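Of the protein chains in this complex, one is absent; all others appear in place.
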Amino acid sequence: MPGETPALELRNIRKAYGAVVANREVSLAVQRQSIHALVGENGAGKSTLMKIAYGHVRADAGEIWIKGERIARHSVPQAIARGVGMVHQHFMLVGTLTVVENVVLGQEPRRGGLLDLPRAAAQIRALSQKFGLDVDPGARVEDLSVGQQQRVEIVKVLWRGCDVVILDEPTAVLTPAEVRDLFVVLRGLVQDGMTVVLITHKLDEVLAIATRVTVMRRGERVAEHEAQGLTCEQIVHEMVGRPVEQHLARQAVRAGDAMLEIRELHVTGARGTPALRGVDLTVRAGEILGVAGVEGNGQTELVEAIVGVRAVDRGTVAIAGTPITGEPVARRYRAGLAHVPEDRHDRALVLDYSIQDNLILGQQRDFVGAFDVLDRGRVRAYAERLIREFDIRPPDPDHVVRGMSGGNQQKLVVARELSRQRPLVLICAQPTRGVDIGAIEAIHRRMLEARDRGLAVLLVSAELSELRELSDRLVVLYKGQLVATLDRAQLATDDALDTIGAMMTGAWDRRAGQPAQDPTEAVAGDARP
Amino acid sequence: MKREAVTIGIALFVAALAGSLLIWFVGKSPLDVYALLLTSTWGTSYGIGQVLFKATPLILTGLSVAVAFKVGLFNIGAEGQLAIGSFATGLCGAALPAALPGPLAVALCVLAGMLAGAALAGLAGVLKTRYGAHEVINTIMLNFVASAVILWAGNAHFFVRYTTHTATISDNATLHHLGFAGSEANTSLVLALGLAAAVAYFFHRTRRGFEWRAVGHNPRAAQNAGVRIGSAVIGAMAVSGALAGAVGANYVLGYKSYYERGIGSGVGVMGIAVALLGRNHPAGIVAAALLLGTLSHGGLAVAEQVPKDLVQILQAIIILTVACVSVVRARRAHSAGAAA
Partner (left out) sequence: MTELLLSLVSLTFVMQVLRITMPYALAAIGGVVSERSGVTNIALEGILLMGAFGAAVGAYDTDGSVVVAVGYGVAAGMVTAALYAVAVVTFQADQIVSGVAINMLAYGVTPYLLKVFYNSSSNSPKIKGFGGKLFSNPVFWLALALMVVVQLVVTRTRWGLRVRAVGDNPEAAHTLGVSVNAIRWQAVLASGALAGLGGVWLVLSGSSFVAEMSAGRGYIALAAVIMGSWRPVWACAASLLFGFAEAVENNLQTYHLGIPNELIQTFPYVLTMVTLAGFIGRSRAPGALGRPFSAR
């Protein structure tokens, strides 16, 4: 269909945030009835570009054309009016409102001055039926699963009559089976005459569904191809600018004594509901135990309970044989714990502190002289050493952390945790989230080094490829319970990802060791026949 | 540093402008009023002394508010804390044996005031830690409660009959005046400056100050790093209250020689302006206290021309302006310097 007017076109878009150029003279043309993938590392500028196309962000320079018409002063209402809709990476849903209320927000139908929700609800049901979305208009959004919430986002876009649908990292929070379902929906949309733009960094998915691929790197468009015949290696090379080692060399595992022992753990989550319901877990020195699971099944609470920022209802946690249940956080670190939190801005770093201050955060008592005064000389020397060893940039101990890139911030956290006095157990939660490929490689190397040095590593991750790459053993967490364990041999099989995916959605019969015959175990709405 | 100076400059300019409007509204000349304000304060020895006298408690309440801010808390209760602290100081001063050496007597009285202030503010800290109740409302409620309790205790036992003040303190607890042509400035100024230095040292050199500041910036990261948030909150509120409670030294030990109901009224609220103008930094707070002390004494001097509430109005405007401008400038600096 070249030659036909593109559904969406951007010409020479430029956008800078202060000194950082997010988009540098980027042009993109999306053809009608295609699935166009926009790929690149974290920070490459793909999200920014599409937010500009949607009117959510204003470009500094450049032109936006929708269906052959130039848009002078773009805005979100403009985009929606012309049929462009966006499903954001972090869902833009108001949790306390119902599905209907969320879908109609901004274009609420009225009757006699008051809201007319029943009419909209009927329309939603019809749309839901047509595209296989299975959405309940009366449900409260915060009660829905992540997969269901995403479908609400899609209905939101369709209800407004959009025929160009942009999805930003839609599969980041889905299991393999849910990804397949999403792709079925997307193909259905395209068959109905719509256009889909997919922003993603997950290359295997790109190849499974896209018709055309555009690659961005550091704010610039570097390549564009027909998806046919494209390989992952090719795209990664273009994304990073150099060939990247896909698989790191690893030694055979030499598991020693049990370093982290968790027995019968019951933990209540933030909203008062049980998050962990009887978890038993052992991690030995010199091994990496991976924990897989869809976000919201207890992973966060598991890590919080081990670290000590969440109370335990029942059960025990021990490090190197020393029970630490109920002990304050500081004592756990002294017992040998090290922790790379899942959200570095939230839990790991004080953004307004300098690099050196963040490097001693959690160990400040070790740098104290007389009268509880911090020995600044020692702190600085320590910081300079770690900056060198872990290649933290910029290499200035006084540099404020807020100004650093995500990858360097994460390297700082990893550096800090691995350099503790006597780390025995290392907990890594989503260690490479929001980190570019170069830094991912570095962090994975460090984790393998730690394991070879004899640490017991617990890796909690939503990235199945990362788990598969690094784990010596893998467990799957579903609804607060461990449903299966896989060893390295099982992880290497071809259908391992599918198996894990089935475990993550509960469609797994623990005793029979195979997919569940009876789907009643599955989450409501996600049932698989 | 430069950024802070510009913020303060803008705030003062806007306040001066607003003040001019208010003065003009009552039919007086702003220039005349401002000139009178300056000459009656820094123009005479007595004026300077009075400025110092007014600035001393402002340094303390400014520090009080700033210490709380640094740990992420809002202590709006300095009024009540300084009242109960002054009351305790007065009672202690009256109860001490005259034979006690001067410095010890003074120290005990100041300590009594600080403990009382710490207890009141600490209570708000406990309510926050145990129940999650916001300290803004609680410290304000405690202001009213403290005022009522003092009145009751005074009427029931401690006030001299038919008055609303306590018995005179013994001589050994009285503080010397600093001179300045008979103004009330007294040696409690030294105490205030000393406490300012101590607060600066605490926050920037000690381990606990490092931890408390971390709590102020990002409590979740601090918690993850092993800092006990509850202790930090209660501790910071207690220190904050103690600083306000030390105000008794200025008014009771250095001026009236007894506690009188209502002394130091308004100083607690002014402390918020001092802390904001001083950007929560002890050195800035001293400077801001001098400025607001000037306004405060000058306000009295121009009271025939303009109602003295002008001072309070100006403070409020200063706070609003600083609050607005610092956000604008912080945002600009952030987007200019930050990476992805």
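To keep things simple, chains are lettered A and B as they appear, and every chain counts its residues starting from 1.
The working rule: a residue touches a chain if its C-beta (ideal position, glycine included) is under 8 Å from a C-beta of that chain, and two chains touch if they have at least 3 such contacts.
Predicted, not measured: the structure shown is a model, and the values here were computed from it.
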Self-check item: Hidden-chain contact residue, picked from the options B:36, B:272 or B:290
Solution: B:272
Quiz item: Pick from A:11, A:56, A:237 or A:399: which residue touches the chain that isn't shown?
Solution: A:56
Exercise. Kindly state which of the options B:35, B:104, B:283 or B:323 is in contact with the chain not pictured.
Key: B:323
Quiz item: Touching the missing chain, which residues of subunit A?
Solution: 54, 56-57, 75-77, 80, 86, 88, 91-97, 101-102, 105-108, 110, 113-115, 156
Practice problem: Touching the hidden chain in the full complex, which residues of subunit B are there? Just list them. | Solution: 22, 25-26, 74, 76, 127, 130-134, 136-138, 140-142, 144-145, 148-149, 151-152, 155-156, 269, 272, 276, 307, 309-313, 315-317, 319-320, 323-328, 331
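Just so it is clear, only the chains that are shown with their structure count from here on.
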Self-check item: Chain centre separation (subunit A, subunit B; CA means) in Å
Solution: 47
Quiz prompt | Touching residues (chain side subunit B, partner subunit A) in the complex | solution = 205-208, 210-211, 214, 217-218, 220-228, 334-340
Quiz prompt | subunit A residues within the subunit B interface of the complex | solution = 17-20, 22, 43, 307, 309, 328-330, 332-333, 339, 341, 346-353, 357, 361-362, 364-365, 367-368, 371-374, 402-406
